[in-house]
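These notes concern the structure reproduced below.
A single protein chain has been omitted from the complex, and every remaining protein chain is retained in its original position.
== chain A ==
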Amino acid sequence: MATKQPDSYTSDINADKCPVCLTEKYLNPNLKLLVSPCFHKMYINRCKHKHSGDFTYQIPLTKKSHSIRSTGAKATFEDLRVEKEVQIRKRISRIFNKRLEDFRGDPEAYNKYLEMVEDTTFNLVNAVDVEETEAYIQQYTKDNKDTIDSNQRKQQSEEKHQKTRLERERREKLLRKEAYLQAEEENEKAKALQEAEILNSLASDTTKTPEDIIRENKQKQKHRRHHAGQIDIKLEPEIDIMDVEDGKSVQVDDFDPFDGLYFERDYTKVEDSYHEQFTSDVVKDQKAKAGGYLPRVAYERAISAMYFGILAPAPA
């Protein structure tokens, strides 16, 4: 059932010439290797033909005509059969995107489905029963419109999720590395510091023998080593609706964290007392009271200073 592919897919047939202006690759190295809509390789003088209207050219082997505009960019794959297949798959994967969930987790049915998809793709790729296959695809698209759409959405959100996860992993790695390097650096510093300390105490401290000093320091060092090195950093996983609801995004409606409990607050009104440390000592002080100090006055002044912008830094 598989038809033999012409060799032209793998070897470029006298294609080192632009089919429109007949410039040769040898003469003009700027020629670009492009892929025609029927998946043949073509060197095309793109710069020249891009702006000057739409030319058509003919593939020598198949005698098919194509316009320059429709000619695709450089091939991704070496084997143009694969290039063609991938193009077809791109289209197919958009339509046949059922998942295991759609079969209520029945792997056998899902595998059957996968095989059917593969057969369809195979037919298109190898040009077997193209018309019937196309008709089938049309029919399928019509029948399964809803699932196709919803699955597409699911897939998109999944991809997004995956991307953020990869990004997070990368960041985590970076952070860990930084932390490690920092810890190493600190270790070095501490070591140098300690050496200096030893020298210092050797020079100045006359009460201890040098042996004592060195022994003491060694013990300190051991202690420090024990503490050094926390290189285990993990980023908090960003709260992901994906994790919770399995792909279905949750609609967040008006949400009140205090559940209606909070009340309006008038910040300009001076209260009798505040929780703050500046005046709390003074209030208890008998002498201040006797001297006529009222914390309320201080509060008033502080609040008015705030609202008048007195304490704000002067504009530069």
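We adopt the following convention: contacts are C-beta pairs under 8 Å (C-beta built on N, C-alpha and C of every residue); 3 or more make two chains touch, one makes a residue touch a chain; residues count from 1.
The rule we apply is simple: contacts and distances are computed from a predicted model.
For the chain that's not shown, choose its UniProt protein name out of "Presenilin", "Ubiquinone biosynthesis monooxygenase COQ6, mitochondrial", "Cytoplasmic dynein 2 intermediate chain 2" or "DNA 5'-3' helicase".
According to UniProt, the chain not displayed is called "DNA 5'-3' helicase".
Tell me which residue among A:T76, A:Q156 or A:S273 touches the hidden chain in the full complex.
Touching the chain that is not displayed is residue A:T76.
Return the single residue from A:S93, A:T133, A:S157 or A:N217 that touches the missing chain.
Residue touching the absent chain, from the options given: A:S93.
Can you say which of A:L114, A:V283 or A:V297 touches the chain missing from this structure?
That would be A:L114, which touches the missing chain.
Going by the touch rule given at the top, which residues of chain A touch the chain that is not shown?
2, 76-79, 81-82, 85-86, 89-90, 93, 107-108, 110-119, 122, 125, 162, 166, 169, 173, 176-177, 180, 229, 231-232
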